[in-house]
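Below you'll find the structure I mean.
Just one protein chain is left out here, and the rest sit where they should.
Read from first to last, the chains carry the letters A, B and C; within each, the first residue is number 1.
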Amino acid sequence: MSSDAQHLVLTLSCPDRPGIVHAVSGALARRGGNITESSQFGDAETGLFFMRVTVMTRVPRTELEADLAELAETYGMRWSLDEVDRPMRTLIMVSKEGHCLSDLLFRATSQGLPIEALAVVGNHETLRPVAEFYGVPFHHIPVTAETKAESEAALLELVDRLGIELVVLARYMQILSPALCERLHGGVINIHHSFLPSFKGAKPYHQAHERGVKLIGATAHYVTPDLDEGPIIEQDVTRASHADSAPALQRKGQDVERRVLAQAVTWHAEHRVLLNGQRTVVFS
Amino acid sequence: MSSDAQHLVLTLSCPDRPGIVHAVSGALARRGGNITESSQFGDAETGLFFMRVTVMTRVPRTELEADLAELAETYGMRWSLDEVDRPMRTLIMVSKEGHCLSDLLFRATSQGLPIEALAVVGNHETLRPVAEFYGVPFHHIPVTAETKAESEAALLELVDRLGIELVVLARYMQILSPALCERLHGGVINIHHSFLPSFKGAKPYHQAHERGVKLIGATAHYVTPDLDEGPIIEQDVTRASHADSAPALQRKGQDVERRVLAQAVTWHAEHRVLLNGQRTVVFS
Amino acid sequence: MSSDAQHLVLTLSCPDRPGIVHAVSGALARRGGNITESSQFGDAETGLFFMRVTVMTRVPRTELEADLAELAETYGMRWSLDEVDRPMRTLIMVSKEGHCLSDLLFRATSQGLPIEALAVVGNHETLRPVAEFYGVPFHHIPVTAETKAESEAALLELVDRLGIELVVLARYMQILSPALCERLHGGVINIHHSFLPSFKGAKPYHQAHERGVKLIGATAHYVTPDLDEGPIIEQDVTRASHADSAPALQRKGQDVERRVLAQAVTWHAEHRVLLNGQRTVVFS
Partner (left out) sequence: MSSDAQHLVLTLSCPDRPGIVHAVSGALARRGGNITESSQFGDAETGLFFMRVTVMTRVPRTELEADLAELAETYGMRWSLDEVDRPMRTLIMVSKEGHCLSDLLFRATSQGLPIEALAVVGNHETLRPVAEFYGVPFHHIPVTAETKAESEAALLELVDRLGIELVVLARYMQILSPALCERLHGGVINIHHSFLPSFKGAKPYHQAHERGVKLIGATAHYVTPDLDEGPIIEQDVTRASHADSAPALQRKGQDVERRVLAQAVTWHAEHRVLLNGQRTVVFS
């Protein structure tokens, strides 16, 4: 009945009440599990409790899952169990700008980013060579107002066929339909530029330049039907000066974008990000 | 006719055209001046040229000023000449929060911030002890809707009587009238919190908390009749997490606010900030 | 037998083995405690386990302590239990530079830093006015080679009489004797400048200037008999440039020093720092 040691990561959220940590750690301890890392957070405002725990165990995973399912019933938990460091099955969507795609594929290949890139989808052909250099199949799915529905159907077909767990919008310049956002809820990460103050509308770097901002930022967030308004995973900034033209600001922005997106994808793939309504809990 | 060596700082702006640097450096060289530091910036978009130069000279300052006045005529320059490190005559306005006031007075006293604080004006009595500890006269000028005009008159009387060059709004929670903003144009620095995305309205830290932001920022800017929209001098951020309550965000925000305000006041007092329409040129 | 709700913080460390979290959470759950925050860390290299947990409970604290003492026996735990936000009884030591002292006292008074400053000890009289402005008794204990032993005895007498839990060396320029370091082990925090690369010997800012460093940093650490080599709690840096003179570097360094020291003291006072041999675990 014994099996090799496995390193598992459990995440869960539920209404907060006394005894949860004890119940969870008990379920793990009864199965001979040794907790190697654990983080909790109780949100006093929403009354929700969040937990991420990694455990080393020799018990078959199915037995642990049975126990957890029972516990979930009692406490009203949403939960997931996965192997630590298992690469997440990922699809990356792009348009013409390659800085985020190149960075993600390089990190996945050489720096231990725990994703397995199974497909790159572009609404332009521009970035096919980058995908192919890294040995990832490139799918050209153009999008026009008329073809949006069938483009999204083609995308969903890919997602289903490849068993995709995570979709990364790596400077994908099309808006996903509300229906698609709902369908992939919590599984799509987007990156966009951010400023203080923020700017709406076209040519944001030109607006930022007009306004003379001293910081250029980026925000990575989950995609929801509210465009650019989904739960924030990570943000960062870099400095700008009066000598930076709008294109120079844009180059600086690209640097922050790829760094912030890579960080968000890493945390997501390591099961460190939990949804808390319009916010996230990040056990970084 | 000779005099001791003086270290002077000249700043100027004018429409850009060939020969400005040569003309300015010539005027300085003819008077035996040795340039110790110099920065220029030509804004291709506005067609304006900006310059800051420090010069060591033994010539009486009035002679240099005569030369510069002539040059200014020719080139349509706005200019100023001052002694390097002369403390700028400053008035600080406060309400109840003391983090920025304490910081400015400590830096002025002990860390070489080149301002001379001649008065602290509060619309509450709260911070009188802080001002008095540092030996700065505190003036209580309450403000209500009915008394706003006479309050501002009292303030202006102080500004004139004390020869104030710089007014710092160190978390002063009242809005200056458009007339006062115009009257003190380019001489009033304000600090306010900033977020990505930005939030309008009351309780911004609560909004930021609601939205789950991962960065808390602050912006120091010149005050114009457009509230919180004047030319930006400096911005910075600090990190936040899901575990930060709204009050915790506010404490972090206060840390950034005082740091950013001190930086902006330092650069202004060192004549490193020049106005370029709605933007600034900062020769940091 | 019931009592009002208390918010307690428990920290512990012990050899890692399965079941610790379960045992601890069980002890808390049996007493009706609700865990509000919890962090663990198992160090695979040292084989030690670290935990910090905050709990809301109505049970008398003595009962909880009895349970924990029993648990500690079983698991070989070092542990402490305290009230959340109880200000830690603190003594601050200074020489002539006031930037760290001013900052700590301002934060303790106005920004919720959870320390109660019961004494400021200076080997010079310079900073007496700062201490007294904040209502903290100032003790002048000069130190010379001949009087070092009796100076340290006077300090220890103060520490004992006032029930001091934390000693902060806020730019205190004397070296504590090895015996004193041992006596106060884990209860003394120091701040010093840090550079990349690091510089030994006198006038470090002059050396840093000579070397043309682009970053100026600071390190806060626990004091051990190894001078400047104790377990690191926090580090940070700020940017420098070729235009910064040695005094300018020093001013920038002071800004980082006070920020880093305040952060380290905050984490310590909130029981977020646990010793792990020559390192720390910081549950920030």
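The definition used in the following text is that a residue touches a chain if its C-beta (ideal position, glycine included) is under 8 Å from a C-beta of that chain, and two chains touch if they have at least 3 such contacts.
Because the structure is a prediction, the values reported are computed rather than measured.
Trainee: Write down which of B:17, B:96, B:161 or B:203 is the residue touching the left-out chain.
Mentor: B:17
Trainee: Of B:40, B:111, B:174 or B:238, which sits in contact with the chain we cannot see?
Mentor: Of all options in B:40, B:111, B:174 or B:238, contact with the hidden chain holds for B:40.
Trainee: List every residue of chain C that touches the chain not included in the displayed model.
Mentor: 41, 43-44, 194-198, 210-215, 217, 219, 231-237, 241-243, 245, 276, 278-282, 284
Trainee: Provide the residue numbers of chain B that touch the chain removed from this figure.
Mentor: Within chain B, the residues that touch the unshown chain are 16-22, 25-26, 28-29, 32-42, 44.
Trainee: Suppose we count only contacts with the excluded chain; which residues of chain A make the list?
Mentor: 37, 98-99, 102, 106, 110-112, 129, 133, 243, 247, 251, 254-255, 259
Here is the rule we use: only the chains that are shown with their structure count from here on.
Trainee: Using mean C-alpha positions as chain centres, tell me how far chain A is from chain B in Å, no decimals.
Mentor: Here the centre of chain B sits 42 Å away from the centre of chain A.
Trainee: Chain A: which residues touch two or more other chains?
Mentor: Within chain A, the residues that touch at least two other chains are 41, 44.
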